[in-house]
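Just one protein chain is left out here, and the rest sit where they should.
Chain IDs A, B, C, D and E follow the sequence of writing; residue 1 opens each chain.
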Amino acid sequence: MLLHLSTWQEVETYLQQSGGIIIPIGSTEQHGPTGLIGTDAICAEAIARGVGETTQAIVAPTINVGMALHHTAFPGTISLRPSTMIQVVRDYITCLAKAGFSKFYFINGHGGNIATLKAAFSETYAHLDDLQIPNAHKVQCQVANWFMCSSVYKLAKELYGDQEGSHATPSEVALTQYVYPEAIKQAPLSSEVGSGHRIYGAKDFRQYYPDGRMGSNPALATPEHGKQFYELAVKELSNGYLEFLSAE
Amino acid sequence: MLLHLSTWQEVETYLQQSGGIIIPIGSTEQHGPTGLIGTDAICAEAIARGVGETTQAIVAPTINVGMALHHTAFPGTISLRPSTMIQVVRDYITCLAKAGFSKFYFINGHGGNIATLKAAFSETYAHLDDLQIPNAHKVQCQVANWFMCSSVYKLAKELYGDQEGSHATPSEVALTQYVYPEAIKQAPLSSEVGSGHRIYGAKDFRQYYPDGRMGSNPALATPEHGKQFYELAVKELSNGYLEFLSAE
Amino acid sequence: MLLHLSTWQEVETYLQQSGGIIIPIGSTEQHGPTGLIGTDAICAEAIARGVGETTQAIVAPTINVGMALHHTAFPGTISLRPSTMIQVVRDYITCLAKAGFSKFYFINGHGGNIATLKAAFSETYAHLDDLQIPNAHKVQCQVANWFMCSSVYKLAKELYGDQEGSHATPSEVALTQYVYPEAIKQAPLSSEVGSGHRIYGAKDFRQYYPDGRMGSNPALATPEHGKQFYELAVKELSNGYLEFLSAE
Amino acid sequence: MLLHLSTWQEVETYLQQSGGIIIPIGSTEQHGPTGLIGTDAICAEAIARGVGETTQAIVAPTINVGMALHHTAFPGTISLRPSTMIQVVRDYITCLAKAGFSKFYFINGHGGNIATLKAAFSETYAHLDDLQIPNAHKVQCQVANWFMCSSVYKLAKELYGDQEGSHATPSEVALTQYVYPEAIKQAPLSSEVGSGHRIYGAKDFRQYYPDGRMGSNPALATPEHGKQFYELAVKELSNGYLEFLSAE
Amino acid sequence: MLLHLSTWQEVETYLQQSGGIIIPIGSTEQHGPTGLIGTDAICAEAIARGVGETTQAIVAPTINVGMALHHTAFPGTISLRPSTMIQVVRDYITCLAKAGFSKFYFINGHGGNIATLKAAFSETYAHLDDLQIPNAHKVQCQVANWFMCSSVYKLAKELYGDQEGSHATPSEVALTQYVYPEAIKQAPLSSEVGSGHRIYGAKDFRQYYPDGRMGSNPALATPEHGKQFYELAVKELSNGYLEFLSAE
Partner (left out) sequence: MLLHLSTWQEVETYLQQSGGIIIPIGSTEQHGPTGLIGTDAICAEAIARGVGETTQAIVAPTINVGMALHHTAFPGTISLRPSTMIQVVRDYITCLAKAGFSKFYFINGHGGNIATLKAAFSETYAHLDDLQIPNAHKVQCQVANWFMCSSVYKLAKELYGDQEGSHATPSEVALTQYVYPEAIKQAPLSSEVGSGHRIYGAKDFRQYYPDGRMGSNPALATPEHGKQFYELAVKELSNGYLEFLSAE
């Protein structure tokens, strides 16, 4: 059930059955010479919808733009500052919690979002408590990173070994190829690829990762791989969501 | 050209030709018993993509959640506070202006966004000036509201007369029916519909507009109407975008 | 009844009769070579006091400085950023709502304030609701722009035609001449005056409107015209205020 | 020279002679049963204009609403939160410093503003330095509290002794009587008046100072006293302003 | 009783006896060629612990970094902006007030903190009132500046006369020598020392106070003096704290 394709009365009915909601969150950032700028949002959205179908959960509109400040030296990247993103997440959860939602499952496509999301959850729990919303103490948020699913990780290692890298990875590129086969990109990829440098500011990032990839070889990606990743992630995160729902 | 389906190198190439970008912005809010919660985002996104194709402009990911605080007494509505939205818009434009974009054309699907968007533009111009970004003084933003296009307005009056109303209108519902024919909703619509009350807070809104409609009869909507609205809006806003680009 | 010339006990008594308050809001910004920097505040204040007398309403101190960032390339302009102004308006209304006021009628002298004021109202309604103030859901705010009164607009067209322009207009200059005849300014006015360029940032504004006027010829203004504008605006906004008070 | 009655070109000319500006700041808060809610703004404005005339300085519009949170349990009080006021002062000074002003002399009518003003000055110096405004390091701000002028203090002691008190004092009431003789109020004043309790929150304040006065007997005030206070303050602060201007 | 060396159950027990807490606050800022960067925090902490022992009060961890923006042109200085510090103090007090504390006694070692602390208290009282914390109206905060104790001031005048100065004073240096005899510094001190210039921005400060001292001769300091200052301050502030506790 997709929130944006539902009516408010359907949501009202849904809330009589469940307080859970899935919120896909991605990023709009460079993903190397062949990766789509929307990669993280595309993956998160596709998987979230799959999980929603599997579990009968409602799926919110995707947060397309996340915390990608370190990619902003590449054109096309859009990022929120962490302080902005905390307010955004707080606003989302506050609206939904007032309506009766209590279990917020963020299916996340971007490692750079994790820290700020967790900070935002803490900020929000305290805010809801201050508002004295009736169910404030029942509100629970969780980040579920599809790329950290053990089944996904295992397959990526099998298929790509060290060439999986950590940004603009073949696994995420494969998933976008599966979702958007019409947008598969070709571009020369240097065999030398930056790796091993930690992430600091945007200019520093671009200096050490000049084409945007971090140790990855996205040329290995295929749409068929993407389908496999999609199915593994949907399965694992569907279980994750159901456990989250049923846990106290 | 869709930003999320492009690579950063494609964006770099694009910027050699144009500094323009289209940013669809909608809302996630109740639209009456039969209107989709995503109506405003769906319309803005569909039209923005049409305009992008017509004008060869790049189209950013849709801002799905806008300023809809007055709808938050209905479940499923998600809103940013204006102060949050100002920061979001500032962050978007700042990232893109640093990369070289200078003409920001927001195709907007929600009347409630207009004031905050304009406030955000003012905030952002001053911010960019403070940052001493080289092209700061060239940055220009514009809100283009598809539902205020004269051709759209005229057709809506012809088709629906007073039953167009001002929220959950048959014209916007028609457009979503055209885009998502699989999500056409049926629900009883009272012949008595709230109208004539100004918009204040969320509880006040729900009191005067109990089913969420404002003077509208969305039962008049058809997908065929939606196609007409879509084409009129794309044509008129494509012209608007091109004028914006070519103006000093 | 002027708030600043009242005692708190008089306010307490007033509140037993009425929950309405008039808040004049202007701006401190360039108004061309002959317009006063305080034009917008002067007009708003004078009219607000007239309306207050006519309707027995209490009138708050004038907000002298508003959102005029686009005028800041001219010396003497002072502006709040929109994000600051939202907090200011929120603080005003919150204090007054806690005391029992519920109908806030902002008589506004500056077009540039409108968007931020509306954003501030939305922010404030939600804030009051969060505070659980007893009468939060009854709080209503309205912007009444004297220069948009139909009677004012009509007279301006009659007297000045196209030379009314849209900033440093003869109508507003006339009104200040009526209020401050001792401060009527003389300065050469080029017959070429900028017009037709939209408003973006401050440097851009000054480039296209080099002496600060927007398509106007304030040399046409006379104090007698000012008196007429004053009387029309007071009459029309007094009716507007009374309707606002009596509406649900 | 009053900023609001000047044109931007007059300000431009003024700046060739002087970088100084006087900013009156008051408060909108209860002043006991007979004191005007605008007392602090009225006094600051009147004295500031007197100082402006004496010293040929430009005088900005009065900041009518300051930091008066502790008075908000009395109806009619309006206060900014300190965090808001810091942003307001920062915005004022930033606009004016960009235009070339460098010496900001705040003539203040309210003790409760002092701490926040000082905090705002610190915040602003750092902000201007970050903006790399050419004259950032020359910007200097000072608070001049008229009620702390030694000549004023001495006269108040002579006239009223201990009945001067510390809020709704006869000296400030006298000054408002001199400025607004038509608004002299009569109301019964209990001979028992709260005193000696420090200032904390708003409810605590009202509990210990039930009619709003702090140890004062404003019944002693006369317009003639007010004239004396006015003249002493103008003289002393004119000297203060000139010293400030000439100091490095 | 030191909060950081206590358990939460000990705090729970303490709260059955007392709602008072002592919060030392200092600064991390240059103190001339021989003064320690931590001077203000060291003094505040030592005295606060002495007062805590004398009065059986609980002592919170020291706020080491305060408002020292005007010292930031000297390396090693760390400062919060006032707007940040207000949020910090608000967060501290809010947590502790929710737990039952109501009397907050800030023992302060830095003049530059005073204004921002007072602003923060006002902000916090209003915030607590908005949160509807049960004991919100009982929360009281006080700043106690050890260097303004009359006994301290008197001794400093006796020992150093005018060479006490107002920053990097021999009295505070002496106190740090008493606390950290192992960190007594030797460095050439010019006999010419800046004085008489008011405090504005950081660059201006360093220009007029090139070695960081303000009119002081810290070479006069001895650890024995420090012991005397310590004992006087502890005694006077212990009385101050007990009066604060017992006052309504």
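We adopt the following convention: a residue touches a chain if its C-beta (ideal position, glycine included) is under 8 Å from a C-beta of that chain, and two chains touch if they have at least 3 such contacts.
Because the structure is a prediction, the values reported are computed rather than measured.
Across E:Gly20, E:Gly212, E:Gly226 or E:Gly240, the single residue that touches the chain missing here is E:Gly212. One of E:Leu36, E:Ala115 or E:Ala174 touches the chain omitted from the figure, and that residue is E:Leu36. Interface note for the absent chain: among E:Leu15, E:Ile133 or E:Ala219, the touching residue is E:Leu15. Checked against the hidden chain, the listed residues A:Pro134, A:Gly161, A:Pro181 or A:Gly201 yield one contact partner: A:Gly201. One chain of the complex is left out; on subunit E, the residues touching it are 2-12, 15, 28, 30-38, 41-42, 60-65, 72, 74-81, 83-84, 87-88, 90-92, 95-96, 98-100, 180, 183, 185, 187, 212. Panel shows subunit A; residues 67, 69-70, 72, 81-83, 86-87, 112, 114-123, 125-126, 128-129, 136-142, 197-198, 200-204, 207-208, 247-248 of it touch the chain omitted from the view.
Note that in this section only the chains that are shown with their structure count from here on.
Ranked by how close its C-alpha mean sits to the mean of all protein C-alpha atoms, the top chain is C. Distance between subunit A and subunit D, defined via averaged C-alpha coordinates, is recorded as 53 Å.
Residues of subunit A found to touch two or more other chains are 132.
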